[in-house]
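Shown here: the complex without one of its protein chains, the others still in place.
Think of it as A and B in the order they're written, each chain with its own count starting at 1.
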Amino acid sequence: MIRPHDSVIVHTLARVFTPIIQLFALYVLIHGHDSPGGGFQAGTLFAASFLLPIIAFGIQGSLAALEKRAIILGGVGILLYAGIGLLPLLLGGEFLNYGKLPIPGMETAALRHWGILGVEIGVTITVAATAVSIYYSLRERGEGQ
Amino acid sequence: MTSSLPGFLFAIPFFAAIVIPVVGFTNQKLCRPIALGALLFLSIVSVIALSEVVSHGPLSHEFGGWAPPIGIEWVIDGLSGLLMVAISVVSFIALVLAGPLVEKELSGRVIPFYSLSLLLITALGGMVLAGDLFNLFVFLEIGSLASYVLVGVAGGRSLLSAFRYLILGTIGASLYLLGVGYFYAETGTLNMADMALRLPEVLDSRAVLTGLIFIVLGLAIKMGLFPLHGWLPDAYTYAPNSSTPLLASVVTKVPLYAFVRIAFWVFGIDAVSTQIPILVVLGWIGAVAAIVGAYLAIWQENFKRMLAYSSVSSMGLFMLGFSLGTETGFAGALFYVLADTLMKAALFGVAGAAIYQCGASTVTDLAQLRRNMPWVLAALLVSALSMVGIPPTAGFFGKWHLVVGALEAENYFAVVAILVSSMLTALYFFRMFQRMWVEPLPKPEPLVLETPLPIRMGLGILTFGIVALGLGGDLVMGLFFESVIPKGF
Partner (left out) sequence: MADILFSRPHFIAFIILFLLGMYIMVVCLNLVKKLIGMYIMQTSIILFFITLAVKADSTIPIIMPSVSALTPEAYANPLPHVLMLTAIVVGVSTLGVSLAMVLALYRQYNTLEEDQILGKVK
């Protein structure tokens, strides 16, 4: 059982910093095209923003219920990535050829832009879910699994 | 020309590996049908791909639409198509075989087992089909991570062996990556076909030599070539019986394929045997590995440990065959690799069945098999005869061509090594049969029930496959000489 931290400074700063970290993670994800960043880094930052309240306040009811959802979210993220990759394969192109995604009305360069953003979102979801579920599994438990 | 078949060969097991945890959390019984269905579909697609390649020539798939050498491409040619068929078919049979074993030993961890097995098969397929050196590294690591967890998933004694396998395997992959770095520094490309064009100019630079040595060392750790096989006996012995048929039959063969691809296609037979004589060194190492592995197997009491040392010996024989430098030797080694996937899957399946049914894990306890398990006993008999090299099994065909190839290359040390290792193999297998039939059972045993249907079916198909491969060996050899063996011998 992760016990809540007993300092009021940690509590206050955790409350203040969690939304800032999430905003920064979104920034890193979306600006991955033009500056250092992208899916993996944003996923790690998202995971940090989930873990900071857990470390500060301990795991209580709703946060404990997130565990099962975390692993499923990891699968959903990869399915998003693989789905975006598979659609061009089924339509006659190659795997991960975003230029052949079936969205009407966009030319190839814009399609590639949005395709990369889509797979990066998938990667972010997976990395965040995986990091959080690793942390959940490190807790002390009654019986092991 | 780009074709979408390689993309499907990647996407099918990958999707199944992802879908299994998502679906399995709601209904656990769906894991096994999804896994088996995906592997059956994969086998059919890989057979179609192989027939395409044999009739029309190599297929390539450029990921993302970017043409090589800038983009990443996957290439199916004769050798990779053949190995893809072997991997998908044997892993399908191994997973069929493992069904009852999974329910018994891994009862709470069924979802991770199937998901990781499919991820392992995706990664092995990726390694076989990769046309790019770094892509090979990525899939090597994915496959290795899946196999570390498959070794350790049962908990208990298997965890320490899995940890050791992890440390050694990561060292191996890091050495491979270092070698790729040296190659990139010298040639400026990572695509295998492009590097084959650029290597002849820089072949006498020290960076290429060092890179090749690092790559060979890294891949040797991964394939379990003596003396870098330290992780193999513990990992195969203590891994759960559900994973060992899959692990032992295909996982070590794919780094061997990677080495063959780099040595014969990227470098060319001339470069690796005369200018950088690495094939000569590997030939000696292979010969020593074959003899020492078989010798160490004689002293083992645990059946799975005996089979693990037998795998070390087989890997030595493969390396010996590939480094002979003749067409017959190459073809013989490749045939023996195919035969060995079937043989090891059957043997480890027998080991699993014996432990499942009567708790028999040592060589003496295996005598209980003769009571009421005819299928398991038949599989054991045929696989053992094939390992020794007795006609008409596939092992005999492969070893025959190995010896002929060695005689063609006038490498009499290799001939001696092959024959000595075969005799030592005969020693430990026939000792087992002697305890089974000649000596009486120690005490009256309770009646043992027949094994469940999936085990019987899986072992039956493998036994039939070994004999059929041996009888149809000429056809397979014809296929090899036509489309699989590299030119330039």
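Here is the rule we use: contacts are C-beta pairs under 8 Å (C-beta built on N, C-alpha and C of every residue); 3 or more make two chains touch, one makes a residue touch a chain.
What you see is a predicted model; the values in this text were computed from it and never measured.
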{"item": "Residue touching the undisplayed chain, where the options are B:24, B:126 or B:152", "value": "B:152"}
{"item": "Option touching the unshown chain, where B:25, B:41, B:66 or B:184 are the choices", "value": "B:184"}
{"item": "Residue among B:134, B:295, B:433 or B:489 that touches the chain left out of view", "value": "B:134"}
{"item": "Selected residue (touches chain absent from view) among A:60, A:108 or A:137", "value": "A:137"}
{"item": "Which of A:6, A:34 or A:107 contacts the chain that the document leaves out", "value": "A:34"}
{"item": "Subunit B residues that touch the omitted chain in the full complex", "value": "134, 137-138, 141, 145, 148-149, 152, 155-157, 159-160, 162-163, 166-167, 170-171, 174, 177-178, 181, 184-185, 190"}
{"item": "Positions on subunit A contacted by the hidden chain, ascending", "value": "34-36, 38, 40, 130, 134, 137-138, 144"}
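Just so it is clear, only the chains that are shown with their structure count from here on.
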{"item": "Distance from subunit B to subunit A - Cα centre to Cα centre, in angstrom", "value": "36"}
{"item": "Touching residues (chain side subunit A, partner subunit B) in the complex", "value": "68, 71-72, 74-76, 78-79, 82, 85-86, 88-89, 92-100, 145"}
{"item": "Complex contact set, residues of subunit B against subunit A", "value": "2, 4, 7-8, 10-11, 14-15, 18-19, 21-22, 25, 61-65, 108"}
